[in-house]
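A single protein chain has been removed from this complex, and every other one stays in its place.
Letters A, B and C mark the chains as written, and numbering starts fresh at 1 in each.
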Amino acid sequence: MILAAAPASPADAWLERAPVLLRDALTGWLPDALRPWVAALLSIATILGVFGLLFAYMTLAERKILGRIQNRPGPNRTGPFGLLQPFADAIKALTKEDIVPRAADQVLHFLAPVVLVALSLIGLAVIPFGRNLVAVEMEASVLYFFAAGAATELAIFMAGWASRNKYSLLAAMRALAQLISYEVPLLLSVVPVIVVAGSLSTTDIVAAQGGWAAGLWPHWHALTPWGFSAFAVFMVAALAESNRSPFDLPEAESELIAGHLTEYSGFKYALFFMAEYLGMAALSAMAVTLFLGGWQAPLAVLEFIPSYAWFGVKLLLLLLGFIWIRATFPRLRIDQLTRLSWKFLVPLALVNLINGGVWAATADWTGAAAVVRWFISALGVVVPFIFLARSLSAGYGPRTYRYASP
Amino acid sequence: MLGKGLLQGLAVTAKNLVGSYHDPARYVTQEYPEVQPKLPEAYRNFPFLVSETADDPMGTLRCVACQICEKECPPQCIYIEKSKDKKPDANGKLQIYPAVFAIDTAVCMSCQICVEVCPFDAIKMDQEFAIAATDRFDGLLLNREQLAKPNAYYHQIHPTEASEVDARLAAERRAAEEKARLAAAAKAAAPKAAAPTAAAAPGVPAASASPGSIPPPGPPPSSS
Amino acid sequence: MSPLHVCLALSAALFCTGLVAVLVRGNAILVLLGVELMLNAANLNFIAFWRFGPGGGEVGLVFVLFSIAVAAAEAAVGMALVIAVHRHLRTIRVAAANRLKG
Partner (left out) sequence: MTLLLAVLALVCLVPAVAAVLVRNLIHSALLFVLAWLGLAVFYLAVGAEFIAFAHALVYVGGVSMVVLFAVLLTRPGRVDPLPPPSTQRAIGGVAAVALVASMLGSSIFWTRLPSMEPIPMVSLRRLGELLAGPYLVALLLVGLILTVALIGGLLLAAPRRPSEGGDA
């Protein structure tokens, strides 16, 4: 909205319009009736290609970064700097034998990875990857995203149950418990954004974050007190939703062999990994959209860089954050996991909901009142955080070491 | 405060990530096949046979096929067949030599007992550890030709120990020459007074020590 | 056949399917799921009459929202009941829970 009003906007730059121009060039010669269908197919193919490649190189980046953090180089044998490693992995996965246990539920065992990948992908349809770059524009696209994402854990349950393996079944139970626990803070942390932006549509939410306060401070939601709190809760819940370390309980290697993946091999196993990374990418993309200003540039002078590049940079940064966290934290126990959700994240998100409401109600405060508004919002984040953190860590004093000093 | 520890942990890993690009102390992994590890001198794993020269390893093996190592080897990985004939050794003395000397490195447990019992300093521990092979019998059952390595190589891998051994052998050789000279002199002077027991006494302390044992630590003897 | 007919037919069929689950299957979980299905059939009717009906059906949409929320609550409480019954009787056949006093 803001950008539409701005004259001589960077929206007219050639690089900015390149994807749309390319699409028009590819579909322009078709009859009118076919055009939207082909355009839809094109956007599907683009999303599949880009995110497939992103998945491939995320696996490599993850292994490289984990390696560096652990004082070793990571994969570097296949191609220069190991850049061909993902393809070698793909060939390996494709040529491996596909083993299905005799006692397994054959149909569900087959369906689980397929369903998981499909569900992880469909959420990407509503993400605005750049100015005018969204596959499906809907009024309730945020709701659509979470409705699609909520079902992924169902596929993990299917995998765990169909394998007819006690570790897998335990993983299935854990996946369900984890989903029920973390779906709540995930959705609650999104609600204030919807309240403030006044819309359930991702394009509107991104548009609401356009512009800069004093020409320097972007109007991104994550850069407000309530927004930062919501962003933090969202990212923690997203970690749990995508079964990433430190919340990777369903596939906890050291306890459950590989959890729901125990009885999977070859290409199906690779599909599970693909789904994990796609889910991670989808949730990160949603976080960028909701909190980090989507495709908006951080500074006005940087607007000459096309919007999709900004989106990509933010997405990659969040994904690197996921990897960094994985390299740092040990896995939680299942009771700690649920405790963290119900006793910390959910109350924090609930308080933050009120905080966001207050922010939306005081939207017309300017000047000195704006400072008061910021102060109120910051207070509404810090005070509950202190209280909740204290109650969460009550009884867990600093650990004393008897023989070793930390 | 909740989260302080989390941030500290993140800082630690971030420091390692960045440090691994410029700080060698944070990047300790060596890429093995290209970068060979610097082995400490004391490193030893499988035995090899010492020959005096690199030109004619089979002709100058110190081993006289006494079979003590074969008998002492705990996992019994050494197999020796004595030769029927005799060949002159480095001192020119006629000795039996091993017609077959094989070590099954798949069985060897690197205990070094063979080295310790050898009276002739003929078998020593190597530093060759990349012995992986595709065929267990062709690749891991090493024969005489594969085991033989020159003394120079021994100096290269275990310089301190090799100098000691050389010094000792030289001393022994000198003692033997002295003895031979004395014996010859005694024979010339008084043929009936020649007694073999008198010879060992003067100036050869090393020879009196048990020949196979590792010399006690200390400054190496000056030279050979 | 108009779209409204199709919607109503589907609604009726879903309702009957739910009824079969409630009446024929003895499993408490399936009974609850059957009830859910019957609720869904009712929701479908509201939506069908909003879209293809004589107008003013917006109220129906709001009602469907409430219905979904209540159905979720019903499922949560129902499953809690099922678990409690199972703990008590070691079975979840509805016919087993025929006494008020355990």
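Everything below uses one rule, namely that contacts are C-beta pairs under 8 Å (C-beta built on N, C-alpha and C of every residue); 3 or more make two chains touch, one makes a residue touch a chain.
Computed from a predicted model, the values in this text were never measured in an experiment.
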In the full complex, displayed partners of the excluded chain: A, C
From A:Val117, A:Val134 or A:Met158, residue that would touch the chain that is not displayed: A:Met158
Chain C residues touching the omitted chain (full complex): 1-10, 12-21, 23-27, 29-30, 32-34, 36-37, 40, 43-44, 47-48, 50-55, 57-59, 61-62, 64-66, 68-77, 79-84, 86-93, 95-96
In chain A, positions touching the absent partner: 108, 138-140, 143-144, 146-148, 150-151, 153-154, 157-158, 161, 169, 172-173, 176-177, 179-180, 183, 199-200
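Please note the rule applied: only the chains that are shown with their structure count from here on.
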Whole-Å gap between the CA centroids of chain A and chain C: 34
Residues of chain C engaged with two or more neighbouring chains: none
Touch list for chain A against partner chain B, complex: 65, 68-73, 76, 324-325, 327-329, 385-386, 389-390, 392-393
Touch list for chain B against partner chain A, complex: 1-3, 6, 9-10, 12-14, 16-17, 20-21, 26-29, 31
